[in-house]
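With one protein chain held back, the other chains of the complex are shown just where they sit.
And now, subunit A:
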Amino acid sequence: MTATIAPSAPKPVEPGAAPPVEERKSLSRWIPAVAILGVWIVLWSFTNGTSTLALPGTSRTGLHDSLTEFQNDLLAGRSTNPVMQFTNAIADALRSAVEWLQRMVVLPNFPRPVPEVGWLGIVAFATYVGLLVANWRIALLVAASFLSFGVFGYWQDSLDLLIITGISVLLAVLIGLPLGVLIGTNRRANQVVTPFLDFMQTMPTFVYLLPIVLFFGIGPSAAVVSTLIYALPPLIRIAGFGIREVSATTVEATDSAGQTYWQRLLKVQVPMARKTIIVGLNQTTLAALSMATLAAFVNGPGLGKPVLAGLRINDVGTAFVPGALIVVMAVMLDRTTTAASERAEKVARGGGGNPRVRQGLIIGGGVATLVAIYLSRTYVSLAEFPTYTIGDRVASATSDGVDWFTDTFGGATEWVKDLITNQFLNRTQALLADSPWWLAFAAIAALAFVFGGVRAFISTVVCLTGIWYFDLWHDAMITLNMTLVATVLVMILAIVFGVWMARDRRVDVGIRPILDAGQTIPPFVYLIPVLALFGPSRFTAITAGIVYAAPAAIKLVADGVKAVSPTTIEAGRSTGQTTWQEITKVQLPMAKGSIVLATNQGLLYVLAMTVIGGLVGAGALGYDVVYGFARSEAWGKGLAAGITIVLLGVMLDRITRAAAEVRRDDGPTTRRAFNVRLPIGPPR
């Protein structure tokens, strides 16, 4: 019933009172950091190559085998273990839901030789939905997208992917909206749920596939469960955030009119948060799409499968067409949900066009859709998408193009690759991975202490101990190295482009749509063009990670720099500062919070991508996971690698967060951004 107002932050002293205690300006953190690095290098030069705990790619340790054993035991006791019975029941329900939908729209529904509704009906229905929720332009986009799925020869995979995505989003909404409302209105619930969300979002997508397979089997059920787990946090988080952000004055003012809890929720909080909630839905949909693609690893149906098949044999041509269709689907879903929210906004404000015209559209479109569905049920040619060869032709043209490119520019790309690999990657890798494990352990923990304080130090020691325990220390250091190198490159890009965008509106207007588009594309797809350019290697994985992480990081930095108060900049200018001084003395220091946040995000994105990069020759932990999928006797090693990746992620996240928290000049925007960390996609 009552709004609580917390006691305000320490007030500035009033005239007459003693001046505030002078804060001791601590030593710049970079001095001890460089010192630690120096000691590390000196010790390394004596000890490198010893006690590195390197484990060859195909060998396992006793721990790994006992994990495999554990899995076998669980599987053997499947029929008696209540947890397994429960998860299996869920898996069965999900599988039958997916299969029922497949029989409705893509697979023959016995005794019919074709699905209940054929392609014409589906295209008409999807177009009609686009028209209803958005406008005719979106309807055209939807129609064109669906037709392209069929014309390029991936009708069934495309619809399978949509089915997995759709079911996951539906479940995410059913679970996520109530939870979002709960954490938005109840502070204690928020404190309980937030660490779980943090953890779920820190975990690289690739990692939870292995345990999910154990409990839910492979195929559609595992695909839906993993997609749901990945897609749920953004919705909960953004919905909760939207509700919490509703103006306290408005809540208080309407409370003072004597409203009940439900009146406040339904008439004030939810309507005022509606726009944000729809952003959450958009994010969740795109997250679901990107995870549903990756679920090909667990034999999840959809476009991910042909992409994966292509990547496995390093055949860019094969992967290209389905990859492009995934992009088409992502753009379609993004544009449709965005336009739907814009339309909802317009309708809520009494707009939305002439109701009579609209009514005509609804009825006319509905009738046309029904006719199309009827026709598609009656004529086989309208039920099964006709076969075109254009998809194959594009694939072989792409292969030829890639070959030509490699022949012509191979030297140049090779040169870049070798330069970065030899000058940068190999050197830092030597330090991290060839140090004795205890040296690297101590050095990383010390650096964590310098940058993040005691709490980060403790988290780091716990995580490193876990990594050591799981017997993949050497691989973990190689993955960590790739992640760090890629993040450094991401941050260079982020600061250069971020500052440029913030300072020049035209640059912002030009670049931002590209970044937005980049963020809507599922990460899996990035691998394809990068693989085409550089072939399978560590460098390829790093490049894909950079491409994946850069848009988010650039936007964060740009927004942070842009948020610097114009008054402060004006005041600085009035003292006659140069542009360079303005950037380095005012804008960047004041945007520090955003830069730390961008680093945090960059690290997690890049880590996720370097792990997926195991598929394209990045080796290390990513390879261990892939290997665990492929060989049943290596399952335990795959799981150990997965856990190690999570530990790396948690460690990096804790250090960067703590680094952000110890700054006192952090604006509320940074704190807020940390609260709604988005796995993908722009906060609009």
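By definition in this document, contacts are C-beta pairs under 8 Å (C-beta built on N, C-alpha and C of every residue); 3 or more make two chains touch, one makes a residue touch a chain; residues count from 1.
The definition used in the following text is that contacts and distances are computed from a predicted model.
Participant: When you check the chain that is not on display against UniProt, which of "histidine kinase", "YCII-related domain-containing protein", "Cytochrome c oxidase subunit 2" or "ATP-binding cassette domain-containing protein" does it turn out to be?
Facilitator: Going by its UniProt entry, the chain not pictured is "ATP-binding cassette domain-containing protein".
Participant: Just one of A:Gln259, A:Asn299 or A:Ser399 touches the chain that is missing; which is it?
Facilitator: A:Gln259
Participant: If I consider the whole complex, including the chain that's not displayed, which of A:Pro271, A:Gly366 or A:Pro589 touches that chain?
Facilitator: A:Pro271
Participant: Can you name the residues of subunit A that touch the chain not displayed here?
Facilitator: Answer for subunit A: residues 1-8, 11, 247, 249-260, 263, 267-268, 271-272, 274, 348-350 touch the chain left out.
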